[in-house]
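Just dropping this structure here.
Yeah, one chain of the complex is gone here, protein chain that is, but the others are all in their spots.
Lettered A and B in written order, each chain numbered from 1.
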Amino acid sequence: MMKPELKGKKKPNEPVGLRGLLSWFTSEGFLNDVLKKRLGISDNLINKFKNNLQPKKKIHLGAYISWILTFLFIIECLTGMFLMMYYHPTIAEAFEDVRYITNIVPYGWLIRGIHFWGSHLMILFVFFHLLQTYLKGAYKPPREITWISGMVLLLLSLGFGLTGYLLPWNQISFWASTVVTEVPMAFPYIGHYLKLIARGGENVSQVTLTRFFSMHVMALPALTTFFIVLHLIPIRKYLIPRDLITHFIAILLCFALLISLATLSPAPIHEKADPYHTPNKVKAEWYFLAAQEVLELAQHLDFLGGWAPKLMGVLIQIFVILILFLIPFLDKNPARNIKKRPFAVTFISIGYCAFIILTLVAKFK
Amino acid sequence: MTRYPKIRILLLTILILSFVLLPGKANSSEKSKSKRKKRSRKGKITCIICHEQLGKEKALWVKQWQESIHGKNNVTCPACHGGDPSSFNKPKIKGTGYLGKPSRTEIPEFCARCHSDTSWMRQYNKRTDQLSQYKTSKHGMNLYQKNDTKVAVCTDCHGRHDIPEVSNPASLANHKNIAETCSKCHGDADYMLPYNILTNQLTAYYNSYHGMIMKNKVDGKNPSLVPSCPDCHSPHGAKPPEVAEIANVCGNCHMQTEKYFHDGVHKVALDEVNKPRCIDCHNYHEIRYPTTDLFVGESMFHCGFCHLTNSKEYLRGLKIKEAIENAEREIDKVEKMVLTLQETPGLDVIDLKENLQRARRNVLEAVPRTHSLVEEDVTKYTNKALALTNEVEQKVEDMKEEFVTRKKGLFAALMVIFFLICSLLYKRWLLELKEEEI
Partner (left out) sequence: MELNKGDSSYLSTTRRIFMKILMGGIFGGLIGWFLYPIFRYLIPPKNSNQDSDIININTAEVPVGKSKIVNYKDTPTIVIRTDYGLFALTAVCTHLGCIVQWDESNQEIVCPCHAAKYDLNGNVKSGPAPRPLTVVKARIVDDKILVGEA
C-alpha cells in the first residue's frame, strides 16, 4: 500500500543516491529538498524570509544595532573560546599566556584584538541600544519583559567587562579590580562579607582570578544566552528583520571596524601585576569611569559623617539602575511618539548627559 | 514560677563574679605598680641619687648614661670612674679607687681598661684591639710621642656619657655620620694649620661617586655599602694609606678590578717604579665615576699624563675606549628604538628590554677588564653586548615589518569586505528594480 504511493509521488527526474546529496548544493535542491522536506520549514516562513530580503526605503538606524549586538556576542564567544585554548587562569601563567598569545601564537594578536575591541564595541552599542529603545518607547506594554531582560543584559555585559579586565593579570587590571572590589565596603556591616565574596580573600589574589575567570567563561555566557532568549521571545514574530541585505552590510561594516581596530590599535599588554606596587594612575575602563566619578564625588558629602558618604555614592547608582529597571511601570503615558513624551525624554537626556559628562571629567582629570 | 529560679541563679552568678573579679583586678594593678617602683629604686646607686639632685649638667650625665650603650648593658658609674657607690657617706674618698674625670691624654687608656680586656669584652662579642690600633695611628703617635692633646681621642667620636652603639644613627661614629665627624677637625683649616695637611677632604668626598651615594644622590645604590673615611684609613689606626697599600685598600671592595689590575702591565710598573697607583688615574677622596674620557687627554688622571699621545700604549687605550663607547652607543641607539616602539600599545617589548639589560651587564663586565689593558679582554665582552644589541635591533625591525604586514593584510581584508558590500548593494539594487517592475 505504502510503497506505490511513495513511488508515485516521486518525480521521475529526482536524483537519488550520491547524486541526491549533490543536488542539495544547488539552490533549488537546497530550498525544496533540504529546507522544505528534510527540515520541514513551512513555505510561509521561507516566503517571509524571501520577502524580508526586499530592500526598504527607510530603516530606523536603531534596527541595525540589535543585530550588530548579536553578531558581537557571537564573535566574543568564538574569540573567547580560542583565547581560552592558550590561557591558564593562574597568577603565575596568566600574564605570560597573554604575552604568548599576542606575540608567538600565529594570529593570536588578531583573535585577542577582536575580543578586546569587541567587548568595547559591545558595551558601547548596548548603551546606544538602550537609548534607542527608550526613545522609541519600545519598553511600553506588552514589552516589559524585553525591557527588563535588556537591562539585565546591560548589567551582564558590564559584568563581562569587569571580570574580563582582570584576566590578563597586568598592573592596570590588577589594581582596577582591587579598586572595584573595594566598592562593596561602602555598605556597613555586610560590606566586608561582600568584599570577601568578590575577592575570595582579603586581597585580590589567585582565588580572585579563578573566580573572575569562571564568572567570565561560565556563569556570564550562560546567563547572557538565557536572557537573550528571554529578550527575544516577546518579539519573535519580528525576528527576521526587513531588508536583510542592508543588515548584513551593517554587520560587515562592524566587522571591518573590529579588525581595523585590532590591527591598528592592538590590545595592550602593560606590565605584570605587582601586588606590592600601585601604579600612579589607576583608572577603570571607560564604561566604569562615570561610576568611579560618582563614588569620588560622594566623598564631598562628608558632612553626613561616618560611612554615609560612601554608602550614598553606591546607593545613588543602585537607585538609578532600579529606576531604569522599573521604567515600563513608572511611565504610564501610552504615547510612543517622542514629541508626546516630554518628561520621559528629558529624563533620559539628563541621564545620558550626566553619564557622558562624568565620564569625560574622570577621563581628563 | 518556673522561670524565677533561673533568673535568680543568673543574678547570683553575676553578683559573685563581680565580687571575685573586680576587686581582684584593682589589687593586681596596684601591686605591680609598687613592685616596679621598688625594683627601679633597688637598681639605683648612690652616685645617681645625688647627681640627679644636683641638676643641670651633672644630672644630664646621668640621663645620657642611662640612654647610652653602657647604661643599657648596666655598666654603671664605678665601672669607669671607680669609687664606692654603696654608701652615701664618702663614695669619692681615697681607697675606693675613685678616678674622677680623666684628662685627654688619659682617655684612651681609661676606656681600654675594659675595652682591651679580652676576657671581659668576650661577653659582648666586641673587638679589643682599639687601643693598640690607636697607638699606631697618627692620632695616637702624636698623643703619646709629642703629647699633643689636639688629636682625636675616643670621646671625640664616640661621646662621653652618651655613648650610643656605632650602629645607632645617632652615634657620631656611625657610618653615615663619620665623614662629618672627622671633618670637624680635618675640615678646620686653622685647627689643622700646624699639621700641614689637606682640609678639603669632606667636600672632595661628597663630590666623589662614593660621597654621592652616601648622600643618596645615586638611585639604586645602597649608602650603607659605600666607603666612608674609616673604610680606607682604618677606624682606630687612622693614617694615610701608603703607596703599597692603596691597591689593597681599594681592592677590599673592588676585588674584581684589583684582580684584573694585577693581570696587567701597570702592576709590573707599580712594582718597579711605584706608579701608577689607583689614585693616579682615579684621584683620591674626589673619586668621580670613571668614564672612558680617562683614556684621552694629557691632563692629570688621564692616560696622556704619563704616555705620549702617539705612543703604542696610548693608542691601545683609545682602542679600548672605542670598543666600550661603541657598545654603549649601540645600546643607547637601540634602546631609543625600543622606547619609541613601546609607545605603540599592544607591542610587547619586555623581552627586548631584558636583552638590552643583558647587553648593558656585559658592558659593565667589560669595564673593570680595562684595568688589565688587554684589548681582547674588553672586546670579548663588548662584542657579546653588541651581538645582543644587534639581535634586539633585528627584532625591532622584525616587529616594524610585522606591523606593516599586518596593515597590508588588513587592507586586503578591507578590500574584500568592500567588494562584498558592493556586490550586496548591487543585489539590493536588483531586488529594488524587480519590486518596481512588479
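Just so it is clear, a contact is a pair of C-beta atoms (placed from the backbone, for glycine too) under 8 Å apart; a residue touches a chain by one contact, two chains touch by 3 or more.
Only a predicted model underlies this, so the values are computations on that prediction, with no experimental measurement involved.
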Ask   = Which residue among A:G108, A:G150 or A:P266 touches the omitted chain?
value = A:G108
Query = Taking the entire complex into account, which one of B:M121, B:V166 or B:L420 touches the absent chain?
reply = B:L420
Message = To test your reading of the contact rule: which positions on chain A touch the chain that is missing from view?
response = 27, 82, 85-86, 104-108, 110-111
Key: Interface with the unshown chain - residue positions in chain B   = 413, 416-417, 419-420, 423, 426-427
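Here is the rule we use: only the chains that are shown with their structure count from here on.
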Of all residues in chain A, those that touch chain B in their complex = 53-55, 99, 102-103, 109, 113, 245-246, 248-249, 252-253, 255-256, 259-260, 263-269, 271
Inquiry  = Taking the touch rule as given, give the residues of chain B at its contact with chain A in the complex, in rising order.
reply    = 344-348, 350, 406-407, 409-410, 413-414, 417-418, 420-421, 424-425, 427-428, 431-432, 435
